[in-house]
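The other protein chains are all here in position, but one chain of the complex has been omitted.
So, subunit A:
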Amino acid sequence: MSDGKYFSTTKRGEIHELKEELRSLDRPKKKDAVKKVIAAMTVGKDVSMLFPDVVNCMQTDDLELKKLVYLYLINYAKTQPDLAIMAVNTFVKDSQDPNPLIRALAVRTMGCIRVDKITEYLCDPLQRCLKDDDPYVRKTAAICVAKLYDINPELVEDRGFLDMLREMLSDANPMVVANALAALQEIQELAGSGGKDLLQMTSQTLNKLLAALNECTEWGQVFILDSLAAYDTRDPRDAEKIAERVLPRLQHVNSAVVLSAVKVILRCMDVVALGPGGGEETIKGWSKKMAPPLVTLLASEPEVQYVALRNINLIVQRRPAILANEVKVFFCKYNDPLYVKMEKLEIMIRLASDKNIDQVLLELKEYAQEVDVDFVRKSVRAIGRCAVALEKATERCINVLLELIQTKVSYVVQEAIIVIKDIFRRYPNQYESIIATLCDNLDSLDEPEAKSSMIWIIGEYAERIDNADELLEAFLETFPEETAMVQLQLLTATVKLFLKKPTESAQKMISAVLSCATNETDNPDLRDRAYIYWRLLSTDPEAAKDVVLAEKPVIADDSSTLDPSLLEQLVSRYLATVAAVYHRPPETFVSRQRMAVTRAEELGSRKFEEDDGATPGTMVSDNNAAAAAGAAAAAVGDLLDLSDASPVPVPPAAAVGAAAATRGLDDLLGGLDLGGPTIRSSIPHIHPAAAAADPFAALANSSPAPISLGISPAALSQLPVLLANPGGVSVQGRLVRQGGQAVYQLALRNDTLAPVDGLMIQTNRNSFGLSPASQVLAVSAPGGVIPPGGLAPVRVPLLVDPSKVTPPPLNTGLQVALRTNQVGVLYFNDTVPLSALTEETGTMEAADFLAAWKTLPPEASTRLPLAVPSAEVAKQRLAAANLFVLAHRQVPATSQDAIYATCRITAGGVGQVLLELKFVAGAGGVDVSVKAERQDVAQLVFDGLPAVLLGAA
């Protein structure tokens, strides 16, 4: 019974054969043919040309066949809006079929076909189906309202479908209730925050939902729970009522039901806490019931565990009591995937307390001896973070770290030194006795962070280390080769040493370092800091002491603690969602622009734009870049926000240090103690400044940038989007032919909060050897810097570089990389349009054309599904794209026009191309035949021609 056979095809003439079979009167044969078509569709082949033949199979009693045809329709109706109309009759008829499965199937499928003309016909059947006797049809129709809203919101409102949906919340069938609710939620989201509250939750609806909750499917329960979580009540009694009804859901086997129930109960806790006596007992009781189901989430597949752990991390921060006694269940298993282990570690650190620290430390020590380097490092860090967080346990933590240093495993030692530096910062003057052990391990330090940590320790405790000068001197030998981080630390440490022990050797060292840092470096941070020290030391050594040796603020472990307002938002609004997994507000990764609703007419042409490579290609920007930008923004926020009474105990120096480190902003105060205080964390620190940052707000008040493409600002924003990257750098643009070469017209939009500069471009090897004439982008903006919110046009001429040509077959794909100083490298994929390649001098004599037509290998032909208004228009459009028309005639005895044209493409060694186009003016379908030296050229022409003929180029 394997369907695998449908995938095996005989390549040549396959489509024609299928056509025949689809028209066959033999039903099993016909059905087999449809299956073959679907199989071809499955592997990504374009079978849209079979549209009329497949639609003809639609009227059938065979439900399986009908489903397959409907599936085909969903996939291809967009490309054939005119032909899709053929299906409407059957749809309408099916929506009145006595069989409820067929009625539901019809209304479900119609909603998926985003063709305007079909939408008109959808309304009446939908209206009927919303009132159908059969609940299965009603539950399907409810969702169809949301689909229709996505295509045409006005229609939904005009026909009163929203009211009907609200009425359905009282339906007797629980699944209908749940789907009506889900549809309303979807519509609410489509309408955006500006839309009015569609649900209008009253205590009456609330009761109905609570009643349906007991009876509907697991997924329906999730829809209901999510809407309960969004229900805004201030009445503790209401909250108690909801929670009591929701608590049994914690026992459900479905993890999504459990987590959504947890979300509702957490929400109710907040409300109850406002009531008399703070609802302490109630909250305690609920907390007790929540712990076991949360733990059970960890028995699922690793992927589900990961989502659970990220959410539990938030819950533990918001309500630490719930899982306070459960640290053991977060111990890592040997075969857990690394991403699960890392999350478990985070939670272990959060749950570590004086009560369980011995157990936790034993476990962490075990992990630190495993073989996976990342995991080991993180475990060592975890020990350090426990020490910083739990004062009573610090000594035990340090002992474990010392034991680990004894293992002499290089990365363990380095990591341990980094965290010990943090412990010194947290508990100054308490554990210096271990410095001697650290100094025994200087040789194994080769990573910048470990090195600079050790140097900081030597500088800070120079007076207690007898041979501090010798140790530093050893490091200084390699000063010029060190990274900036180590150099800065060496500079500061040497100054400290000199101020504490102004011996002869210290003096020698300080002058050597200062001269090296001022004369032999091109790092402005280092040079500036060296000058400041120099001045200070030469004018007033006492003042230098006050500044450099000042007491430093004590640090706290806040590396992965979220800002309370963001945390509150994530827990009570977004728990279980993608935002809660990322620990970031949704604005940072969801584009607020709704996908534009595309109507049938546009759809037709959009298809060709897609062929033209103009619509958004593969999504390429990495969120790391956005995260980096976000972190930078956060750091800037810290810098500007120092006076803010931030509830997070960030000592100012630490904040400035972080800011300087990320942004390269130097500051006198911060510069003095750079690189010391903060604890690195794998989770980006989120600051309110970043949380509140609105990537679009910046756009609104940006002034128009100067234009150099020769197109208007309006046209500039009309350029097809190549890379959409809200909150980052986005790229719009197209490839055109100008002045005898291919030229990229690009517009770069900077939606980050910082200026972007250092723009460079490069293309990957491609079929035509297209490569930028200059890698440096001449951005038309002052200083080549795109300000935040700015839109900068840039023109990039492309040359043909034969060394970058990929071997045949021809492929119109073009991969482009864009480098910036701030957000790293961005990639996007584009396709090269035919009109960017055809040369201005590519014509030939008619006689030569005839001769060539005869000698060249047999032509390749296809039928393009588009209409040409008239032969004259076609000729103009061809000529505009350097496709030179040599002859035009009427085909005898038909109304067909035949046009003969030629073009030449040197790029990629394509050569001269001969074309024959046959069409009936105004009617659909253009037959194209292509002859060329190389066989693979035909597809290039077939792909590129529609854009030319539609005048889109």
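The working rule: contacts are C-beta pairs under 8 Å (C-beta built on N, C-alpha and C of every residue); 3 or more make two chains touch, one makes a residue touch a chain; residues count from 1.
Note that in this section contacts and distances are computed from a predicted model.
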item: Which of "GPI transamidase component GPI16", "Aspartate--tRNA ligase, cytoplasmic", "Protein FMC1 homolog" or "MHD domain-containing protein" matches, in UniProt, the chain that is not displayed; value: "MHD domain-containing protein"
item: Residue among A:E120, A:E167 or A:E366 touching the omitted chain; value: A:E366
item: Hidden partner chain, touching residue among A:V88, A:I383 or A:A724; value: A:A724
item: Option touching the unshown chain, where A:L488, A:A576, A:V816 or A:V930 are the choices; value: A:A576
item: Contacting the left-out chain in the complete assembly, out of A:N399, A:N467, A:S565 or A:S591; value: A:S591
item: Listed residues A:S24, A:N56, A:N254 or A:Q935, member touching the removed chain; value: A:N254
item: Identified contact with the non-displayed chain, of A:D197, A:E301, A:D522 or A:E551; value: A:E301
